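See structure below.
A single protein chain has been removed from this complex, and every other one stays in its place.
Labels run A and B following the written order; every chain starts at residue 1.
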Amino acid sequence: MLTHDIIIVGGGGAGLRAAIAAAEVSQKLSIALVSKVYPMRSHTVSAEGGTAAVLRDFDNLDLHAKDTIFGADFLADQDAVELFVKEAPGELIQLEHWGCPWSRDPDGRVSVRSFGGMSVDRTLFAADKTGFHLLHALFQTSLKYDRIVRYDECFVTSLLVDGGRVRGITALNLYNGQLEVIVAKAVIVCTGGGGRVFPFTTNAAIKTGDGMALAYRAGVPLKDMEFVQYHPTGLPGTGILITEASRGEGGWLKNKDGYRYLQDYGLGPPTDTPVHRKMELGPRDILSRCHMQEYSKGRTFEGPYGHYVHLDLSHLGEEVIDKKLPFVRELARNYVGIDPVYEPIPVRPVVHYMMGGIHTDVTGKTPLDGLYAAGETACVSINGANRLGSNSLTELLVFGARAGRAAAEYALGQPSPTSNPLEAMAKDERQRLDRNLIRKPGGKERIAAIRQEMQKAMEDGAGIYRKEDEMKNSCNILRQLRERFSNIIIEDRGDVFNTEVTSALELDFMLDVAEAVVHSALNRKESRGSHTRTDFPKRDDAQFLKHTLAHRTPQGPRIEYLPVTITRWQPEERKY
Amino acid sequence: MSEIRPDKSKLYHPKMTSTWWLKRPNYVLFMLREWSSLFIALFLVVFLIQLHQLTYGPDAYRAFAHRLSSPGWVIFHIVALLFSLYHSVTWFYSSAIVMPLRIGERLVPRQLVVGLNLLVLAVVSIVILALFIKLHG
Partner (left out) sequence: MSKATITLNVARYRPGQEPAPKIQAYTIPYHNDWVVLDALNYIKDQIDGTLSYRWSCRMGVCGSCGMMVNGVPKLTCAAFLRDYHPQEIQVEPLAHFPVIRDLVVDINDFMDKLKSVKPWIIRKVEKPVSQGEYRQTPQELEAYKQFTQCINCMLCYAACPVYGLEPEFLGPAAIALGYRYNMDSRDQGQELRKPVLGDHAGVWQCTFVGECSEVCPKDVDPAAAIQRSKVEAAKDWFKSVLLPWGSR
């Protein structure tokens, strides 16, 4: 049995930041970073547009907080938001010190740009591959610390819980098929969101909600799972992300008549250059809904992958595009054969981010002693019912660091754990995996078939516009899929790098996450932020100014509620 | 670093064959570039021997030069010249990569650097050839 002081599950932006933060708390701490992929493959790498913080004189913390809380449709915990905006600038400067190649102004200062829902320019960027540069800067910096021990390509299958505390993890070693058991005083979950429960998503294959399911199964509630963000500009078919920065630099959204339709939905008037929070710089949930309304009016294009609209960048000119949006140009040329310098890019809303996740407090602590969470997998909540673009990368850093420090302080105060009950638990886990997956005989369902039916049920029941009977139907389908999952075929009997078993493990986790999403959505009888119901179209602060908590039971999620923390910004109508 | 490593005994180690360089056109071009130095070196040896003949008097020199006019030696010299030219072109290309030329903020395109170098080479060659023709002319 391997022993460390802290285990971090997931090696993306939040996990790496937490690891470095914990390593800096004390020289005595030994930190395990366990990831199912090499850290530089984590989905943080795909983030493009930027990361927000108050760095300039024309900006102030209250404004960033207000933008965030407003964008969250008042479901964000305001004490958490105040803390977030305060620590954000320091975190981004720290990243600069760690080598992140931020784009610069002529005087050498870090540049900022406009982004959706933000009142002023406050989004730092590294061309249009901010997440890539952030992740590589963090990963390469993490190599400095010998006390961060990596377990690459180790798939965490369960959290070990004993005596009301988390004690460690079990993980499948992909190289030999053995179950590794790692014991620790604290565990930080940083595994990202679960966009792959939906059929069209910007998310990578690895975004299967693993950590959310791990915590959920260990008795920790998942908070605000119904809030799923659709990014308005993804490529049809593949779902590849076309960054919001393309709109921040001045791109226009046009329907099939070449008309900038957003002006019909209260986001006007249309201007030639972008105005903060107006038109194409409106918040993502509203823009995605506008697209769907255009679709219902028959004003969108039809293509082999369904309806889409045009994102027109041609008026920006080749020089601006090559300097500020070179990756967008590359993606459009490669994947849809369009050069945005000359032609508009076909785009449509695709699932992008989960505002909900593992319930934590402002230090990243969950209700389970010793368990922490940070990043997209956690819900503090600073994003509430809808996240503003460029807050997520900042969130990884602020809360990754907070969770790392909190877990480190906790671990320093704990005695070394005894491993006796854990050996038995690990043995049980090994038998569970063998019986249900690795050595599973027979079966007749293909993993891909169940996965595709789950994704369809999510698209139908938990899409941009939701309705009671559709959600109920999806809940039933998900229950049936859970039953059918026990009958899957595992063709690959090998021990070495068995990716069929990992696909099955991921599907297992996704079914839990999907259920939490739809049940939470069904119980929220209002429309707020990204959760829009045609049967309850209005926001209802009297009944629902509260967070949804989904607890796992054998019969499905049990829903409870938690009040939202309001400090200085009273809920008002959300108009742009 | 990562504590978890694949089992070495189960890895398959692919072997490179001695004809690896035939697999890609760029590898072949690379080998030709490397071999060019062999031909240039051989040419230099022959040339040094030729110069050395001067110490044996004009008759010995002329006899040696006459030997070099046989078809075999002419072909050798043509081949060496071609390899030398190829070496020069690849050298110009390398220099454009190793020392990128900047005018203000803009980078001078590599093809332009190679082209300019080739132009200088052509001009110098023409001058030398003209001198040779004039002296023998």
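By our rule, a contact is a pair of C-beta atoms (placed from the backbone, for glycine too) under 8 Å apart; a residue touches a chain by one contact, two chains touch by 3 or more.
Owing to the predicted nature of the structure, the values given are computational and were not obtained by experimental measurement.
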*Going by the touch rule at the top, give the shown chains the omitted chain contacts.*
A, B
*Chain not shown: contacting residue from A:4, A:17 or A:133*: A:133
_Among A:301, A:465 or A:497, exactly one should touch the missing chain; which is it?_
A:497
*Identify the residue among A:2, A:18, A:45 or A:267 that touches the chain left out of the display.*
A:45
*Contacts of chain A with the absent chain, listed as residue ranges*: 37-38, 40-43, 45-46, 90, 93-94, 96-99, 101-110, 129, 132-133, 136, 140-141, 143-144, 152, 175, 204-206, 237-238, 240-241, 327, 330-331, 334-335, 446-448, 489-492, 494, 496-500, 503
*asked:* For chain B, which positions touch the chain that isn't shown here?
replied: 1-2, 5-7, 10-14, 16, 20-21, 23-24, 26-27, 30, 34, 94, 97-100, 105
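Throughout what follows, only the chains that are shown with their structure count from here on.
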*Could you give the separation in Å between the centres of chain A and chain B, each centre being the mean of its C-alpha atoms?*
56
_Can you tell me which positions in chain B touch chain A when the two form their complex?_
1-7, 10
*In their shared complex, at which residues does chain A touch chain B?*
2, 149-154, 173, 175-176, 180, 496
